[in-house]
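Of the protein chains in this complex, all but one are displayed in their positions.
First chain written, first letter: the chains are A and B, and each begins at residue 1.
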Amino acid sequence: MNAMNFLQAAFAGRRLATLGFLWLVMIAVAAIAAPLIAPFDPLEIDPVGRLAKPGWPNLFGTDHFGRDTFSRAVYGARMTVIIGTGSVVVALLAGGLIGMVSAYFTKLGHFLMRGVDVLMAFPALLMALVLITLLERSVFNTILVIGIVYATTTARILFGMTLKLKGEVFVDAAVCSGVGNLSILFRHILPNLVSPLLVQASFIFAFAQLQAAALDFLGLGLPPEVPSWGNMLSEERIYVTRAPWLLIYPGILIVLSVFSMNLVGDALRDSIDPRFKDDISGV
Amino acid sequence: MSEPLLSIVDLKKHYHTKSLWPFGKKQVIKAVDGVSFEIAPGEVLSLVGESGCGKSTVGRTLTHLEQATSGHALFEGQDFLMMSSSEFRPLRREIQMIFQDPFASLNPRLKIEQTLGEPLFIHGLCSTWEEARNKIAIMLETVGMDPMVMKRHPHEFSGGQRQRIGIARVMILKPKLVIADEAVSALDVSIQAQVLNLIKKLQQDSGISMLFISHDLGVVRHISNRVAVMHEGKIVEIGLKNEIFEAPKHEYTRKLLSSIPRVKTGRELV
Partner (left out) sequence: MALLEVQNLEIAVSAKGKLLPVVQSVSFSVDDNETLGIVGESGCGKSLTALAIMGLLGGTTVRITGGSIRFDGMDLLTLSERERRSIMGNQMAMIFQEPMTSLNPVYRIGDQIIENIRQHQKMTKAQARDRVVELLSLVRIPNPSERVDSFPHQMSGGQRQRVMIAMALSCDPKLLIADEPTTALDVTVQKEVLDLMADLQTRMGTAIILISHDLGVISETSNKVAVMYRGRVAEAAETESLFLELAHPYTRGLLNSMPVVDSDVDWLEAIPGRVPTLEEELTGCAFHPRCASATELCLTTVPKETEFKHGHSVQCHFPGKVAP
């Protein structure tokens, strides 16, 4: 089954999930073509036109520095994609590797998975807070922290799935052919995990947004000058009564995006191998 | 009888059940409890018994899919039962296994040529893909498949065809001993006969030895030279095929034979 067929099967007859998918495509387009779409420089300060109401030319109004909120929102999409993709890559690489290796080499696994269990005992946000206070505020560090937080759940999930696949007859057959351990793990088991990994990635992508927004809101995420939806909420929260649109627009964007990602994740999950359905239940 | 290819002496495999309490008493389950037999070159020995009698465990310990508890297994005079996995690796080519479930034994994500080609490279039987594809093509024809199928994935094949591919994967390494664990049990009757004939022909043509593990006495009678009947982890009776089927000595063998439903064909009815 190739990826195109998989997507087609996943979205067939699911209107809401398809809408979610289209919304995400729009976000992606906005992220890539941000300089073309945004009418103003998102960092340009205009002390005269601050806190303008939504209208023309400032579609979403301006913030307390007079920066164009619509342009910032468009550039915020870019941050959304970068943070999401980065966290997914970190979480899947770190968590996936730990989970797979732990399931295959059981002695090492005992050791590694107990470590994962300890980390999982902390609430995700708390752990992110602890880690971020040790590091500087930067895009890279935000990605790293969120990635590590979700690496734990990913490790758990991949541990379970690898364990199941390890008991499959085709793995026994490969062993009998003389295939080495690493080759079994990466050439025989990993390809069978691709579609569940895709599902897991979509959930991490969604939760990374919430996590990033929360960190930004607490002033611990991205540096304040970076236009992200979380930063926009954080900076303008004191103007909630005077200029509520400054919070409404980024708020709606976050909610819609996270909701869409979850819808897409659900759709993908329902069409993957039924054996793995129970393993993935969000992060 | 000539020098045996494989001789098993007092093979044991015990499992420990887990106790509910941290320091509770563990129970020992003796899945295989002191099994000994020999297989001569070119001979087919069947291991027959009901589920849970330990017959599959014997096969799995001999291929190091499970570690035996104790015993000896000599292959051409070399005791391999307790070897480490790296010591055992060179022997893997010689001792091959055919699995029961044709739907589970082929990796769904690999093309047939990858599944068949990989062991060739691992054991240094060829160095280029061109060479490998030639060998795969010949092997596929030998098991009655079109060589063109090597470009396809397992899900495109029926159960019987997959089992043929599974047999090709084993035979391509030119092993000396093949362990077939319920190799035809999952197949429909008409397909089972085809595959059974194929296994028998390949065995006779190449003169390999075979340990044929099955619960089906009809199949066992058809394929083997000698038969060992297993019950509760032990071999209760072992002998030439005709001795076992025509004049069973052990009570359990007799019970097994009398339990099989038989077709009353025209000749017997008249």
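As a working rule, a residue touches a chain if its C-beta (ideal position, glycine included) is under 8 Å from a C-beta of that chain, and two chains touch if they have at least 3 such contacts.
Everything numeric in this text was worked out from a predicted model, so none of it was measured.
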Contact list for the unshown chain, restricted to visible chains: B
Chain not shown: contacting residue from B:K26, B:K151 or B:K255: B:K255
Residues of subunit B (touch criterion as defined above) contacting the omitted chain: 50-51, 158, 160-161, 188-194, 196-197, 200, 215-219, 221-222, 242, 245, 255-266, 269-270
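Basically, only the chains that are shown with their structure count from here on.
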Cα-centroid distance, subunit A relative to subunit B, in whole angstrom: 48
Complex interface listing, subunit B residues touching subunit A: 63-65, 89, 92-93, 96-97, 99-101, 104-110, 118-119, 122-123, 166, 169, 173
Subunit B-facing residues of subunit A, complex: 168-170, 172-180, 183, 187-188, 191-192, 194
